[in-house]
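One protein chain omitted, others in place.
Chain nomenclature is as follows: A, B and C, assigned in order of appearance, with residue numbering initiated at 1 for each chain independently.
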Amino acid sequence: MSVSRVVELEGHIIDSGMMEAAFSIVMDHGGSFDVEEFDIGRQKDQESYAKMLVTAEDEETLQRIVHDLHQRGANPADPNDAQLEEAPEDQVVPHGFYSTTNHPTQIRYDGEWVEVEDIEMDCAVIVEADESADNDAGVRAYTKVLNAIEEGDRIVTGDAGIRVQPPERPRGQEGAFGFMQGGISSERPSESTIEQIAEAIEETKREDGNVLVVAGPALIHSGAREDLARLVENGYVDGLSIGNGFAVHDIERDLYGTSLGVNTETLDHARHGHKHHIYAISEIIREGGIEEAVESGKLESGVMYQCVENDVPYVIAGSIRDDGPLPDTITDAVEAQNAIREQARDADMVLMLSTLLHSVAVGNCLPSTTRVVCVDINPATVTQLLDRGSAQAVGMVTDIGTFVPILAENLLEEGAVELDD
Amino acid sequence: MSVSRVVELEGHIIDSGMMEAAFSIVMDHGGSFDVEEFDIGRQKDQESYAKMLVTAEDEETLQRIVHDLHQRGANPADPNDAQLEEAPEDQVVPHGFYSTTNHPTQIRYDGEWVEVEDIEMDCAVIVEADESADNDAGVRAYTKVLNAIEEGDRIVTGDAGIRVQPPERPRGQEGAFGFMQGGISSERPSESTIEQIAEAIEETKREDGNVLVVAGPALIHSGAREDLARLVENGYVDGLSIGNGFAVHDIERDLYGTSLGVNTETLDHARHGHKHHIYAISEIIREGGIEEAVESGKLESGVMYQCVENDVPYVIAGSIRDDGPLPDTITDAVEAQNAIREQARDADMVLMLSTLLHSVAVGNCLPSTTRVVCVDINPATVTQLLDRGSAQAVGMVTDIGTFVPILAENLLEEGAVELDD
Amino acid sequence: MSVSRVVELEGHIIDSGMMEAAFSIVMDHGGSFDVEEFDIGRQKDQESYAKMLVTAEDEETLQRIVHDLHQRGANPADPNDAQLEEAPEDQVVPHGFYSTTNHPTQIRYDGEWVEVEDIEMDCAVIVEADESADNDAGVRAYTKVLNAIEEGDRIVTGDAGIRVQPPERPRGQEGAFGFMQGGISSERPSESTIEQIAEAIEETKREDGNVLVVAGPALIHSGAREDLARLVENGYVDGLSIGNGFAVHDIERDLYGTSLGVNTETLDHARHGHKHHIYAISEIIREGGIEEAVESGKLESGVMYQCVENDVPYVIAGSIRDDGPLPDTITDAVEAQNAIREQARDADMVLMLSTLLHSVAVGNCLPSTTRVVCVDINPATVTQLLDRGSAQAVGMVTDIGTFVPILAENLLEEGAVELDD
Partner (left out) sequence: MSVSRVVELEGHIIDSGMMEAAFSIVMDHGGSFDVEEFDIGRQKDQESYAKMLVTAEDEETLQRIVHDLHQRGANPADPNDAQLEEAPEDQVVPHGFYSTTNHPTQIRYDGEWVEVEDIEMDCAVIVEADESADNDAGVRAYTKVLNAIEEGDRIVTGDAGIRVQPPERPRGQEGAFGFMQGGISSERPSESTIEQIAEAIEETKREDGNVLVVAGPALIHSGAREDLARLVENGYVDGLSIGNGFAVHDIERDLYGTSLGVNTETLDHARHGHKHHIYAISEIIREGGIEEAVESGKLESGVMYQCVENDVPYVIAGSIRDDGPLPDTITDAVEAQNAIREQARDADMVLMLSTLLHSVAVGNCLPSTTRVVCVDINPATVTQLLDRGSAQAVGMVTDIGTFVPILAENLLEEGAVELDD
């Protein structure tokens, strides 16, 4: 005896691939479907609507189908309220808790759909009473990572009463962001691609958007430090997310003129060059920190310097391969994640430059609606970073040592004036 | 007016490349040399000796040359004692402190050469009085990383009175370790190379050596978990150095039969599979930790399980990309480094399997005399890991998902009995 | 004043992504559409039908849309016959000739749809009278590459009267081929994936299918030669497509026990080892060719030997980096392509093993309906090879030196008997 359930799809369900995905899911699980209503959006600005009766052989298969459909944005036609259960202890979630996607999500409470705040992958959803909430249900819903769960938190469990809305590719969009749907290709013209990334940055800034730069030490070694510093100085960077190594090599360049012991201009190896990074750390420890070193006049140039001078906030997240570390480095991974989470939530556009570790850490905290540009010379890194369901993401396989200078040239020659307004 | 100094080279100075390096250094800095004595080791078991007068235009250049020669094992002929200076504050080293290489090192104290204990790259050398020391000088010398420096520590500064001995390639060595000097090649026959790695592991075990395995989560995803677990069970692994992700996916496989939501045998995607890793974390938190989960019978198989059952110590080092993390994960990077440092010092042989981050962290703590095998599918990772001056290191560009099963087959079919003695 | 045209879509138009692609094309070109009929296939074995009125601002835009739709399988509702024009000279096509995709294609002649034979990418379609053709139109249609065009050939031009049918992903298919839709992942369990490839090969053989192996010299260097030879000996390989280097190194191993001068079992470097490949070539030249060398007893083992002994046809295609070359190598690229084309047309399944050049050459000649397995340690190679619209293609990023032995173990332990029947 088979069982059935009605699900609904709304939006650009065909041109976003949602319809195709839904059909695939049903068939892959051996179920069948009957399209009871289908109202097609015939123009690019019209949404479609479909109502589909899904049938499976047993309840377990049906639930599996409905769960998977749900993840792709097909929602049960007659939803119930979300189920809530209390956390039995700190850091301990109820069995069967709902683990979030990175897509915009609503949960149903007292018959009303409530937006989940701070959406982020692999979190629990907490619901708490909040009279000031701008919904009739009088509750707030928001995400918490496992280690932040507190005893008594009311946590959503099961699949009922949850609505997920994967972002659609912006269709026919004019301007720079239209370009940011392109995936990755190492065979794309490099200079033109950088130009379009520059335009997307300018557009983000014109809309008062917040640009977060995530960068690895290869950026410094490859000689792009001065150009990134100029971008910070000229207001194109609203936040910096890095590791101890990036900061150390940036500072080494200021104090000793080298990066990894190599003079990045003359390519000469300096005497004692291999010691410079450890000396740089020791000098900053002596000063008490990066800000103190800028204030005392010890540190006079570079990316960190410009961040301090221009009040651009930075997070230096520690890792087990760090030397030192610098006093400014957050050595606890959970604390560092929390600091990164704040940065990620503020960002409208994220540039991930030559770092896998920090890019993944930032990417983990991003909703699928944030614009992402990912640049690395290793195609596997770019692929891994882009594969997160972002609606507007572009990857470029190129040399960070030539990318940043050309990007800076594009931005600083054309865009600087507008920004300074 | 030029200045000169006499330096000496001892050992297999020609076939280790030391002589060539010395000549290059002098010439690269624009100096000249006069070989005053040269006693060549004419047989493979004889050492050579050379005495060389190095001349440069000015004192600064001469010091630069002598410094670089020193790093390569050429030592001043008439050494002074090492200079010592006190650390002015916690974590603050004196200016011009001597930063270590990873090669065996001695410092001269009261005219006597004292071995530096726990040698490791980028550290300071601390000298402290120790009546029980087995040298007439009555002192111990040992390394400290920057963040462990305490006010008042007596720290070696400058270059004087320090002797570095880069290990030589073992020449004409019989057996498995002779093979471990081969660098990397992706064009080497794969099965034969794995056989030789197996032999080197067996030889290490026969010599009562300690084998440390450093592994990344790709090992689990690629289906090699069961074979690594068998190696732990059969005594081939004396320590495990991993991250939170490795442990989580190993446990996910036990609890849900999947890795990253995929059944590693049938390749099926499980219902809710993408949630399994977060559920696995939450279950272990509920139990209180991995050991507790093994004791309670919750966790019944896999690498972590076998470690607990066989008393193989593990370090789970946290990182900013972790989910959870597990209660066993050391989230503070400095603490985690210290735990890794202990593992590294105990190891006679290190297998680095499909992880860049953890391999670098372990590698940072290794002296250049420890045997290293590095396996990754990305040639750049293998190159980066091998490029650390190890005397016995071999890299293999291969698929970890086929490497571990073939290695296990080699070890468990032939070597197990001997081990169990 | 806008212009319109009606197009039709038939088949699994939603779950194959055809519908989504069609909507995207119209919108991307700034057109609009009106879905006049939409009959949805509600079960997995039912086809759908859609009739769509496409409108654009001018005739040029409309044609561009219709052209692009056409490439994706949407065909004009009221087709005309295909236009034919004669080739003015040898190798010279008429302006605006129709250049093929690799999908099954029909052209309309005298109101009847005629299947294009030997479909292959980037070819012209020739139509010639053929009374024996099994269609009422009395014509054959088939592809020709540019260099094969002869003066007077009647060639299809424009887009009218051409129907393209991109293959759909086989849905819900049981057994081994169901697995072959998976794309690439370096995080898939390796041994299980190889098992499934083995099953797909066995299924192909059970269906009397033809398996073509395309292999590069890395296969020999990595020590997989003996296992591939066993697969040839046991009937799993129906054709071999290689370059001069593969054959040379296979023969070097027989004559001198080395590959690139290295003994693939002991890993020893042989005396004069670096000369072995050039000596191997010279020996075969002396014999007159590979077959002659087998007959004379000079060549006694390996892949080429087994091909000769078991009448497995091979094509050795020359390239500008060849040493020698061997007498059997086809040095002219056009001739070699023609030989490869014959192999490709006969193949039901193609294994592409560690060669980009030869895999691309074979891939260029394959229709999108042939099954393809692509194995390489470089992810970029696998991506490039899979990116050709094949309906059943699977890529695996692994070490060929462990892949072939494990594949052989799977096939020869389980499948050999059945094959020998």
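In the analysis below, a contact is a pair of C-beta atoms (placed from the backbone, for glycine too) under 8 Å apart; a residue touches a chain by one contact, two chains touch by 3 or more.
Keep in mind the model is a prediction, meaning the values are calculated, not measured.
Visitor: Hey, which of C:R64, C:R345 or C:R388 is the one touching the hidden chain?
Guide: Only one listed residue reaches the unshown chain, and that is C:R64.
Visitor: In the full complex, which of C:N263, C:S301 or C:T331 touches the chain missing from this view?
Guide: Only one listed residue reaches the unshown chain, and that is C:T331.
Visitor: Just name the one of A:H221, A:R321 or A:H358 that touches the chain not displayed here.
Guide: Candidates A:H221, A:R321 or A:H358; residue touching the omitted chain: A:H221.
Visitor: Write down which of C:S4, C:N80, C:S99 or C:S296 is the residue touching the left-out chain.
Guide: Selected residue, touching the omitted chain: C:S99.
Visitor: With the missing chain put back, which residues of chain A would touch it? List them for me.
Guide: Touching the missing chain: residues 179, 186-194, 196, 218, 221-224, 259-260, 262, 264-267, 377, 397-403, 405-406.
Visitor: Kindly note down the residues of chain C that lie in touch with the hidden chain.
Guide: 63-64, 67-68, 71, 91-93, 97, 99, 122, 145-147, 271-272, 274-275, 277-279, 281-282, 285-286, 317-325, 329, 331-334, 336-337, 340, 357-358, 360-361, 364, 378, 380
Visitor: Against the chain that's been left off, what residues of chain B make contact? List them.
Guide: 14-17, 19-20, 23-24, 27-28, 30, 32-35, 38, 40, 42-44, 171-172, 186, 379-380, 383
Just so it is clear, only the chains that are shown with their structure count from here on.
Visitor: If you fit chain A onto chain B using the CA atoms, what's the rotation angle, as a multiple of 5 degrees?
Guide: The C-alpha superposition of chain A onto chain B needs 180 degrees.
Visitor: Relative to chain C, which chain's C-alpha centre is the most remote?
Guide: B
Visitor: What's the call on chain A versus chain C, same or different interface residues, using the half cut on shared numbers?
Guide: Mostly the same residues form this interface, as more than half of the numbers used are common to both chains.
Visitor: Measuring from the mean C-alpha position of chain A to the mean C-alpha position of chain B, what distance in angstrom results?
Guide: Averaging C-alpha atoms per chain gives centres 34 Å apart.
Visitor: Can you give the whole-Å distance between the Cα centres of chain A and chain C?
Guide: Each chain's C-alpha centroid was found; their separation is 39 Å.
Visitor: Tell me, which residues of chain C touch at least two other chains?
Guide: Those would be 186.
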